[in-house]
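Let's look at subunit A:
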Amino acid sequence: MNHILTILIFFPALAGLMGFLVDKKSIKPYVVSITLIELFISLYLWYGFNSAEIGMQFVEQANLIEAFGVQYLIGIDGISLFLVILSTFMTLIGVVSISDDTEDLRELLLTILFLEMTMVGVFVVLDAILFYLFWELSLVPMLYIIGAWGGNKRVYASIKFFLYTFTGSIIMLVGMLYMAYLYYQASGTWSFSLLEWYRLQLPLDYQIWLFVAFFLGLAIKVPMFPFHTWLPYAHGQAPTVGSVILAAVLLKMGTYGFIRLSLPLYPDATVYFLTPIAILSLIMIIYTAMVAYAQKDLKQLVAYSSISHMGVIILGIFALNPEGITGSIFLMISHGIVSGALFLLVGVIYDRRHTKMIDEFGGLASVMPRYALIFGIMAMASVGLPLTIGFVGEFLSLVGFYKYSHIMGIIATGTVVVGAIYMLSAYKRTFFGKVVNSENSKLSDLNLREYLTLIPLTILVIVLGIYPKPILKPVDESVKAIISLMHQKAVTEEAKKIIPNIKIGEEARK
Partner candidate 1 sequence: MNLSISLEHYLLLSSILFFIGLYGVIVRKNLLMLFFATEIMLNAVNIGLVAISNYYGDLTGQMFAFFIIAIAASEVAIGLGLLVIWFKRHNTVDLDSLQSMKG
Partner candidate 2 sequence: MNFDINLNINISNFIDTSTLLYIALFSPIVGSLIAGIYGASPKRIGIGIIVSSLIFLSFLASAGLFLHLYFGGSIVNVRMMDWISAGDLSVPFGFVADQVSVTMMLVVTLVSTIVHIYSIGYMEKDKGFNRFFSYLSAFVFSMMFLVMSDNFLGLFIGWEGVGLCSWLLIGFWYERESATWAANEAFIMNRIADLGMLIGIFLIYWHFGTLQYDEVFAKVNSIPVDIISMIAIFLFIGAMGKSAQFPLHTWLADAMEGPTPVSALIHAATMVTAGVYLVIRANEIFALVPEVGYFIASLGAFVALFAATMALVNRDIKRVIAYSTLSQLGYMFVAGGLGAYWIALFHLVTHAFFKALLFLGAGNVMHAMEDELNIMKMGGLRKVMLGTALLMLIASVALSGIYPFAGFFSKDKILEVAFDTHNYILWGTLWLTAGLTAFYSFRIVMLVFFGSARYKDFGIHPHEAHGFMLWAMTPLAVLAIVAGLFEHQFIDFVTKILPVYNFSEGIHEIIGQLVMVTTAIAVTGITIAVLSNMFKEGLFTNTFKSNFIYKLLDNQYYIPKIYDEVFSKPYRELSELFWKSVDLKIVDATVDGIANCILSTGENTRGMQSGNLSIMLRLMVIGITVLLISAILYSYADSILTLLQGVLN
């Protein structure tokens, strides 16, 4: 399997093209099976992955634009591996969650297949231009999904989503080109290969400007405060499957970008901007959590809550130590699963009542006990209760960041409080109390399709909460590699001081 990654990227797209030949009625089974196969391929990837080995694996290389140094360079390490699996898995879940009576079912499903290609692509490419390529391409299907199957303000929401992210990332493109130019200056050859770029040691002032350029692109995607306002609209308007994929995977592209691009390329600038970014993330954590508490729309609430969690992820990344970064990556995965599940759950009552307003509900616990149970588990996972998946990542990120600053660490840990406040009050208002609204009194509990989507997620939430090791170990290895790279590359004293000097591979065993 030398070309497994290529297959992994392009199989969904090809299947999507084929999909136009498949009859409308049988399209859903078709797409489900495709995504299932894709999931299995990615799991096979995991099986074939050697976590002891340092550096990229399953690498494939081919020249695309020789004259300009653009090449088809793909490969994975422990970090991208699990994000790939997350994408394939959540896509499957999302596809299953779509009900058969959706209008234009075929278009929706095939669009999702194309989206899957771009998502997998972003996580496996190691060439800056290709990264940008998939990154931008992923906007198009999402635009269609939000705009065509969304709510009343769907067009506004989709445009905002597209333009905002596009503007950010095109600045990032300029940054990439400048980086390539610097590399050309240094080495005399054109190359956009990240692995090549990693070897480039830049003076601080260059790093600062490039970091800012990349930051704009990534921060808008994450989204970081104050660039977050597109997200509530996008989530508020998107159909359930759209929200699931958006929250579970697309947002992770931004944080992944930080780990893959900003940190190893600009270690000194990273340290230079550490405090401002930390402050932004603290605002994200506390402020957005409070905004979430004020929401009347359950879906908006989940949307804001995921911004708040992304804040913790960013903090973990900028802790710049293995605990923090590994934790943040695990938190990406857990947040993907949990927020995905929460959006699915919101979708469940939306399908039944066609409203997401919290005040419309109340007392659902007695009407839909199983639904209430699963929602409760997910809520607790999102609050970060130990032995659920949510705790591990959150704890590691916070413990990692706490090393950097005592006060900010305490504020950041405030997430366990504010998170509990909005989640529990929302849960209380939705599920507890007497059934006041007569429409709610005869709601049916979960049906088979919803079980099929929610049960696997619930199991994961518990299992990975109790035994996260299989994921943590490979991730940790790769993270250590990145950090030691950063330490070697750093030019300023401060950076050398803050970024720990970690032994990896042979040295570590010695």
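Basically, contacts are C-beta pairs under 8 Å (C-beta built on N, C-alpha and C of every residue); 3 or more make two chains touch, one makes a residue touch a chain; residues count from 1.
The candidates were selected such that all candidates are chains of the complex that A comes from, given by their letters.
Bear in mind the structure is a predicted one, so any value in this text is a computation, not a measurement.
> For subunit A in this complex, which listed candidate touches it: 1 or 2?
Every other option belongs but stays apart; subunit A touches 2.
> Would you tell me which residues of subunit A are touching candidate 2 in their complex?
160, 163-164, 225-226, 228-230, 287, 290-291, 293-295, 321-323, 326-327, 330, 363, 365-366, 369-370, 373, 380, 385-387, 391-392, 395-396, 398-400, 402-403, 409-410, 413-414, 416-417, 420-421, 424-425, 428, 431-434, 466-469, 472-473, 475-476, 480
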